[in-house]
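Every protein chain except one is present and positioned as in the full complex.
Moving on to subunit A:
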Amino acid sequence: MSETIVMPKLGMTMTEGTITEWYKEIGDTVEKGEPVLMISSEKLNQDVEAPNTGILLEKFGDVEDELKVGDALAIIGEEGEKPSSADKKDTNPVSVDVMNFEKPHSPSDIPAQQGVTKHQQSDRIFITPLARRMAVDNDIDIQSVTGSGGKGRITKRDIDKVLASSDRQTEPAHELAAKQAAATVSAPTASVGEGLSPMRKAIARNMRESLAQTAQLTLHRKAGIDQLIEFQQTLRHELKANNSEVKLSLTVLLARAAILALQELKAMNSTYFDGQLVEFDEVHLGIATSLDNGLLVPVIKNAHQKTIGTLANALKDVTERARIGEADQALLSGSTFTITNLGASGIEYFTPILNPTETGILGIGALQEELILSEDGTVKAIKKIPLSITFDHQIIDGAKVAEFLSILVKYIETPYLLVL
């Protein structure tokens, strides 16, 4: 039975490798573990060894040829054996990551590399149910564990040994990172918020959870707000003429702008919880509302269906209910995005903390007056509003969030779009 040697993955970022040197020619006998060729990637040179003893039947590529990771490099088999064309096709692009020891498809696909303990007797790993469960619970890659039990089985002892050994080099780096993250989450939670008032305790828990479970990053940007203020004045004038009770704050208009931006870029309007990423069509907008003794985030349900007027009423309603202590679970849950406004306190930029499971939170700062040199050469005073948006970098990247900010700024600076 012939075996195919494939281009190994030497690093996380490696996608292809170059053949540097062939040590063996077609027809040569190779011993198991003997180097057959040398390959190189961006940084490394690496010998690729024979997975078993046999004759080098075929080579795919010459020196200087570049091949993709997982591509067939050579076939080793018995003398006279005719390698089937399937042999080459057979080599599904298995990622054999030497640096990170990702789980390869089958052990025989691993070129002999130092640090990798192989189960050479068979493709199948023999492991007891208990040991398997422990390995799963502890994120241990069983490919890298040697079985000391009967018939080479991996037993509880072997997993215990891995757990006990201080240097778990064989553990994939990302798994180790996840574990460390988990450790930092789990270690202190028992005492989070202890001794505090129930509301403070809830805030403490939420904030700790938020920071522990997400990768938060905040982008800042200013938006010109003169047009929006003008728009607000016009609307207020009209409302007054109609004897309307609607209280039209800048926050309402900014909220409306944010809702429209979220409808345009739904990736920001999402939650990530328990391995489930959900993007929403509906916007349920959380409004961070400060109280004397803490903070609540009442939620405007289906905010995307509301006009500026109804949004203004809803905003007034939910924040008032939160302030007078009428908030119930329904009012405080289900938000898909949150807005927090520290403008009244004179704060310019800040780094809001995500409301757990949400992917974004928009922080609004205090109006700033600036002098600019206008197109006609005169110096002119304009108003700008600082925006801070914190997002979960696990889910979404900076460029996308910058795009979201651009959309938001577009709505703020072109306010008639808000009535659409």
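Quick notes
Here is the rule we go by: contacts are C-beta pairs under 8 Å (C-beta built on N, C-alpha and C of every residue); 3 or more make two chains touch, one makes a residue touch a chain; residues count from 1.
One rule holds for everything that comes next: contacts and distances are computed from a predicted model.
According to UniProt, the chain absent from the figure is "Pyruvate dehydrogenase E1 component beta subunit", selected among "Membrane protein", "Carbohydrate ABC transporter permease", "Pyruvate dehydrogenase E1 component beta subunit" or "Copper chaperone PCu(A)C". Shown as candidates are A:155, A:269 or A:336; the residue that touches the absent chain is A:155.
Checked against the full complex, the candidates A:133, A:240 or A:266 give a single residue touching the omitted chain, namely A:133. Not every partner is drawn; the one left out touches subunit A at residues 128-131, 133, 148-151, 153, 155-158.
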